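Notes follow once the structure below has been shown.
Left out: one protein chain. Kept in place: all the others.
Order of writing sets the chain letters: A, B, C and D. Residues in each chain are counted from 1.
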Amino acid sequence: MLKVNGINAFYGKIQVLKSISLEVEEGSIVTILGANGAGKTTTMKTISGLLKPQAGSIQFQGQDVTGLRPDQLLRKGVALVPEGRQILSGMTVLENLEMGAYHRKDNEIAQDIKNVMERFPILEERQKQLGGTLSGGQQQMLAIARAILSKPKLLLLDEPSMGLAPLIVADIFKIITEINEAGTTVLLVEQNARQALKISDYGYVLETGKMVAEGSSQKLLNDPRIMEAYLGRKSS
Amino acid sequence: MLAELINPYYLQVASFILINIILGVSIYITLSTGQLSLANAGFMGIGAYTSALLTLNFDLPIIVGIFAGTLLAGLFGILIGIPTLRLQGVYLAIVTLGFGEVIRVIFVNWESMTKGAVGLSGIPHMGREILNTLRGFGFDPKILGLQNNQFVFLAIFLILLVATISIITFFRRQNRSRVGRAFAAIKLDEKAAESMGINITYYKVLAFAQGALVAGFAGTLFAHVLAYISPADFAYHRAVEILIFAVFGGSEVIWGPVFGALFLTAMPEVLRFISEYRYMIYGLIIIIMMAVRPQGLIDVNILNWVKLKTSRRGQKHGTSSQKSM
Amino acid sequence: MVLQVKKACKNFGGLSALSDVSFSINQGEIFGLIGPNGAGKTTMFNLITSMFTPTSGEIIFNEDNINGLKPHLITKKGICRTFQNIRLFPQMTAEENVMVGEHCRSKSGVISSVFRTKSQRKEEDRIHSKANELLEFVGLGGYAEVVSDSLAYGQQRRLEIARALASSPQLLLLDEPAAGMNETETSELFHLIKKIQEQGITVLLIEHDMPLVMRLCDRIAVLNFGKKIAEGTPAEIQNNPDVIEAYLGSEEEDLYA
Amino acid sequence: AGDEEGKSSGGAVKADIGVISYISGPGAAYGEAITNGLKLAQEEINGKGEVEINLVIEDSAGKQDQALTAAQKLMNSENVTGIIGPTLSTEMNVVGPEADLNGVPIMGTSTTAEGIPQIGDYVFRNSLPEALAIPAAIDKAIEKYDAKKVAILYGNDDVFTKSGFDTMKKAAEEKGLEILTTETFQKGQSDYNAQLTKIKGLKPDLILASALYNEGAVIMDQARKMGIDVPFVGGNGFNSPEVINIAGDAANGLIVATPWYGEKEDDKVKEFVSKYEKEYGKKPDQFAAQAYDALYIMAEALTNAGEADRDALRDALAEIKGFNGILGEFSFDEEGDVVMDPTVLVIEGGAFKEFN
């Protein structure tokens, strides 16, 4: 479904991505792992159109989408939950959710909003509150809920569990599997490597802008070399 | 020989450039705490009127007028700085612009004191006063081979030059110190700065008052160089012009407003030959400049580059001091 | 007793973010503050550092009531914090960030700075060397000249800690320092906080990373919906049914063993 | 002018005359009229061959500091023999002392405020001061309408209109008029209804308005629309054919005193008007006329001086007596100020007429 081919990305003159390639099969969950600053977020930004690659190409459902703007990509079915939430802080929770469905034209929006509110009851309770005044974790939930509402074919999640309480983290992973089962393909960036690999089919490992390993999640989980080098030892 | 080199026209333009540089620095100081104050034209007016009225009505020496005008402007800076502390960004900009307008309207309406829009003329002229004083000691510009007016403008120019250099030195040093770091921290993130133990009230008011002080000082100089002032000199246009100096030149480093003022004051003079179009061109240049170099003419990178070219290493805390310039 | 929070309440309009929360922290301990999202943890930090004024209640630091004191005075008294959503001074270098942290422990003003008095130069030298020591301490030795904006996330978190330490705090408040870190980085963080404790600094920690919290903290308080539902040692907390129900969950228990 | 061109052997006196004019900015219309008048005169004068004048024109944008730098440039870089301008009295207040100090004769053609020639020996003007014009106009109006109560309206943030107001107020007080109210307006304002409504309620016999024609015309228009039909007395800045263009019928009833009357039965005047209209496509106003005469006065002084020398030019200017130009007979008094009788005009049926 998604094919990334040798992309390079820069911030100013600094090259952050060096010929990254990856592939996401329709219906799967794929995880990108890597230490802080490896370039995970940059990869996500490039795929979602926030950043233009200097070289390489991106294909989505067989179409070349390299260099399209984020709104054009969204219309094709690619949605991103950005790192750091990016809530619309001056708009209410409800308006944030409505914006999630901005590009949709069907008439199930109201129903869908109700559904995500059921999933995240706090959002229903706070629907009139300004997004900016939610707690960190509440904002994270809002960001995910908002992306779900855009009904993407491919959902890009950049560290969705960051700042969430343990119970909710477990919830989030459950929700990701549910969304996936309902037919959405997911590309996931996570520090919570073990859990992420547990729910995903395939994984990539990034190191300072280069892809250094890949394989089925099972294989990565069981590869002690990788687990140690990139994910750290399981704490006692 | 000296006499041929000294053309009062160029000295006159240079004097206005220097006054404008001081004005540019005045807005830069307040900006370096992240506060955009457009009240500096008003402060300039307070300085100018105070000094002019004191020297006109009480025959005080110019130097006393300059001192009093500068201080009074600084005092107003504190008075305005405190209540406007709560305002941010555009709100602050517009309120301070409004303050300037109110000052102007007061100058216009307080006729018994200011003669209203007619303005104050016959203000003691700095250069001519110096000439007269020196004459009292038996000095004649001819001794230096100069005409009277050449001497007058040379004197003004030198005084302004010394004043400008002192002011720039003052603030460069301040920038590289604990005070400068506090300013920068407040500019970048006020809440975080406060949490790190910086008394933001104090430093913001300090910066505001310093800006007012410097603008007031420029105002006193303006009054005694032009010998005539009227409320229109301190209106919206002046406020905006000062802001343009800083942003056009680059508001991150002190050299920005300096070069901005230099360039933008000299440009209309250079463009004199196309008089009718020069303000259109002025507008166009501003637009193009912002599109091409929105950070202004001078920024940290340029300064570093210049440093690199001119000095041959051996500097201890290089980047940190360059940055805060 | 370094810090005592007595019946702290904070309302936002009709919403009660904290109600009647009390706890106290002993000299030299690492105290954990945990609870679900929106429980009021960050709000508690904001009350302690006077970013918000409490609706009611008292906060006592070293016997002094610090309610309503200006934030910078609180830092001066010896409390400093980091932020949940990193708030470094982005265009400053790492070193400069830390130097700003030393503000309240130094004193040269405009005049001495401009005239470069002897004491001012001595103070600057001292600030410099202390800043570099601190960068070394948090493991950012080589990054003094790097603009903080272009540091990686984990490094930024550590830089925030260095900056807070620069104010020589007696009590350090850390808001989710491990967020976004992988396990290797988290374990480095663990050692760093331990080292801080060894220097005699008391730590109040907000964190969702349970393994870290449980290993690090001497005592823990749990907030839920703005109320304190438990307080005790890690072992007590882990087995407290209310906490399990509200926060830890039981399904995935094996993960946090 | 350099020595070489000062006196070309036996022939014409060649001189550079500097001009400081308001060419860009809100008052550019004044500067335009002035430079037009000057250029027309220059062409004629140079055509006659007695003197050869080269005009060096600089813009001041109506600002004192720019007027000053322009003056410095003219005096020091261009070495002009004399200067015409600047346009505004404010500018003259700054430039005058400097020219005087440098010994460069300078002549205002539109500066009407008090105290201009008194700045120094080298400062002159040929523009009719408000102090002469306004009382003359008020006198005639009182006489004709038997006015007792007046309202005054003026722009208080402009030097010229404010000083015009000062003169008006003094004149009104001297004539024993009752001043019902004094209202002000500000630059760039387009709505005068509040002030006019207030004035209307007080029922004055006459409205004294110190305004530039741009604002003045609009004021009359709005006044007439709300039913105020008393006459207006205006000052120098109000005096322009443009008032009729802008306000149309509403301009009827404006009384001004002027040095310049374009409909005068005089050959010189007629010739000037027709030439001007041909050249620039509109009727000359007093500013064009005064500038035109000013250059002729300069030329005569240069001829009399016999050389392009600043001091000689000054002395020759001071000697000018009974000069006969399109403004009528003209002399300088000892201070360099104007000696002449203003004509009082009124707008009737869409044209300026002599007011009797």
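To be clear about the criterion, contacts are C-beta pairs under 8 Å (C-beta built on N, C-alpha and C of every residue); 3 or more make two chains touch, one makes a residue touch a chain.
Keep this in mind: contacts and distances are computed from a predicted model.
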| item | value |
| --- | --- |
| Chain not displayed: protein name in its UniProt record ("ABC transporter permease", "NADH-quinone oxidoreductase subunit M", "TIM barrel protein" or "Acyl-CoA dehydrogenase family protein") | "ABC transporter permease" |
| Neighbouring shown chains of the undisplayed chain, as defined at the top | A, B, D |
| Contact partner of the left-out chain, one of B:Leu56, B:Leu71, B:Leu87 or B:Ile168 | B:Leu87 |
| From D:Gly47, D:Gly176, D:Gly227 or D:Gly322, residue that would touch the chain that is not displayed | D:Gly227 |
| Contacts of subunit D with the absent chain, listed as residue ranges | 24-29, 32, 156-157, 183-195, 197-198, 200-201, 213-215, 217-218, 221-222, 225-227, 242, 245-248 |
| Where the missing chain touches subunit B, by residue | 36, 83-84, 86-87, 89-91, 93-95, 97-99, 101-102, 105-106, 108-109, 191, 236, 240, 243-244, 246-248, 251-252, 276-277, 279-280, 282-287, 289-292, 294-296, 299 |
| Contact set of subunit A toward the excluded chain (per top definition) | 12, 48-50, 69-71, 74-75, 79-80, 82, 86-91, 95, 98-100, 102-103, 130, 132-133, 146, 150 |
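Here is the rule we go by: only the chains that are shown with their structure count from here on.
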| item | value |
| --- | --- |
| Nearest-to-centre chain - CA centroid comparison | B |
| Gap in Å, rounded to a whole number, between the CA centres of subunit B and subunit A | 51 |
| Inter-centroid spacing, subunit D versus subunit C (mean Cα positions, whole Å) | 74 |
| Chain centre separation (subunit B, subunit D; CA means) in Å | 35 |
| Per-residue multi-chain contacts in subunit A, two or more chains | none |
| Per-residue multi-chain contacts in subunit B, two or more chains | none |
| Topology of the chain contact graph, where touching chains are joined (line, ring, star, complete, other) | line |
| Pairs of chains satisfying the touch condition | A-C, B-C, B-D |
| For the subunit D and subunit B complex, residues of the former touching the latter | 23-25, 57-59, 61, 64-66, 68-70, 72-73, 75-77, 90, 93-94, 97-98, 101-102, 113, 155-159, 161-163, 166 |
| Parts of subunit A lying in touch with subunit C, wherever the complex brings them together | 11, 14, 35-37, 84, 122, 129, 133-138, 140-141, 159, 162-170, 191, 193-195, 230-236 |
| Residue ranges of subunit B touching subunit C (in the complex, touch as defined) | 170, 173-174, 176-182, 184-185, 188-189, 191-201, 206, 317, 319-320, 323-324 |
